[in-house]
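Of the protein chains in this complex, one is absent; all others appear in place.
Residue numbering begins at 1 within each chain, and the chains themselves are lettered A, B and C in the order written.
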Amino acid sequence: MAVEIKVRGYHLDIYHHVNNGRYLEFLEEGRWDYFDRHAFIELFESRQLSFVVANININYRRPAYVNETLRITTRIDHIGNKSGRLLQQVWLLQQGEAVELVADALITFCLMDESTQKAVVIEGELRAILERMLEEGL
Amino acid sequence: MAVEIKVRGYHLDIYHHVNNGRYLEFLEEGRWDYFDRHAFIELFESRQLSFVVANININYRRPAYVNETLRITTRIDHIGNKSGRLLQQVWLLQQGEAVELVADALITFCLMDESTQKAVVIEGELRAILERMLEEGL
Amino acid sequence: MAVEIKVRGYHLDIYHHVNNGRYLEFLEEGRWDYFDRHAFIELFESRQLSFVVANININYRRPAYVNETLRITTRIDHIGNKSGRLLQQVWLLQQGEAVELVADALITFCLMDESTQKAVVIEGELRAILERMLEEGL
Partner (left out) sequence: MAVEIKVRGYHLDIYHHVNNGRYLEFLEEGRWDYFDRHAFIELFESRQLSFVVANININYRRPAYVNETLRITTRIDHIGNKSGRLLQQVWLLQQGEAVELVADALITFCLMDESTQKAVVIEGELRAILERMLEEGL
């Protein structure tokens, strides 16, 4: 239901914790998995839309160390007129339970029409799908 | 005076532009270079302080493509009580001139006392140095 | 029993297949997982030995594309006097079956004594453990 990543030696940097930049790869893995589970690729492709990231705002709350297991959660946080926002959280797991927030990020995106190369207004069936997901906490 | 990076094939992702996560590595390269130029490592080490990133807020404004050359600029943007903020910009270069903003990021940091593991109040000589840099646009 | 990785957009490069360098990260993930399963970390740490990679010889046999699932297998291939060799293979999976070899690599390593910083002769109980694994195809 969510991506889990065991922290490895190659994820660390000189400070012996997961490098700041590496989290963006963890979050991207989380988004691809989320897109898979909710058939987003098909949803966007059938409309010839691309998911384009406009802003990432990430808080680093606690360092993550080797051998720790992290869970990446992703859900819709907001749907605007021409943009939306995902909330992604990186949790430290212990015995399979999320016990502490390691990082969280808001990902502001737009859906770009591949022919016009412009962000489209999120409306109609697409908006309905996203709003239902927002209500259900997906 | 600033890091310049030529975009290579391995910086790109499936969308044929520089991957979102890769920018954080470009920015980190920019910060290391900035720290070198302003002797920040020595400044912090002599006080047994660590530079800790608390938040990164990055806007992706224009995709960057293979063979383009990017310049990463870094300067102090704000000095608070227990935290500070760097502004980093990624510029597209043409004939050595910055012609378009590719991305910009605010990097909120604190200076952590290595013995107490707590953020210190930025005061005294350290504050004076940072404030002078802020005034001078460094 | 082995690491499985779904190829994502951020694994690709300008050629639209998994970047050559990225495979080394896949292989390293495979080794960490292998070390976990065979309690290698404990085995080496209790003897104050470090696993040091001396050579990687990797064949790229077939490009890997987005959404493909890869399995990374790892086993001991050879035990010499002061060095050993792992064989790692990257397989393309279809319906959970390994159907085609994507890449394979020989990883030559030595075990370095952390006090002398020299490679030790692989002998005694340590050799016995590794030889049994070699015989059993582990």
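Keep this in mind: a residue touches a chain if its C-beta (ideal position, glycine included) is under 8 Å from a C-beta of that chain, and two chains touch if they have at least 3 such contacts.
All values derive from a computational prediction rather than experimental measurement.
J.: Please pick, from A:Val66, A:Ile79 or A:Leu106, the residue that touches the omitted chain in the full complex.
T.: Looking across A:Val66, A:Ile79 or A:Leu106, the contact with the absent chain belongs to A:Val66.
J.: Could you tell which one of C:Ile56, C:Leu93 or C:Met133 touches the chain left off the display?
T.: C:Ile56
J.: Counting contacts across the full complex, list the positions on chain A that touch the omitted chain.
T.: Touch with the absent chain occurs at residues 9-10, 12-16, 19, 21, 66.
J.: In the full complex, which residues of chain B touch the absent chain?
T.: These residues of chain B touch the chain that is not shown: 6, 8-10, 25, 28-29, 32.
J.: Please identify, in ascending order, the residues of chain C that touch the omitted chain?
T.: 15, 19-21, 24-25, 28, 50, 52-60
The rule is simple: only the chains that are shown with their structure count from here on.
J.: Over half shared or under half: which fits the residue numbers at the contact of copies chain B and chain C, same or different?
T.: Same, since over half the interface numbering is common to both chains.
J.: Between 0 and 180 degrees, and as a multiple of 5, what angle does the rotation take that fits chain A onto chain C by Cα atoms?
T.: So the angle, rounded to a multiple of 5, is 180 degrees.
J.: Just how far, in Å, is the C-alpha centre of chain B from the one of chain A?
T.: For chain A versus chain B, the centre distance works out to 23 Å.
J.: For chain A and chain C, let me know how many angstrom lie between their CA-based centres, rounded off.
T.: 30
J.: Would you mind pulling out the distance in Å between where the CA atoms of chain B average out and where those of chain C do?
T.: Computed from C-alpha means, the inter-chain centre distance equals 36 Å.
J.: So which bits of chain A are touching at least two other chains?
T.: Expected reply: 25, 28.
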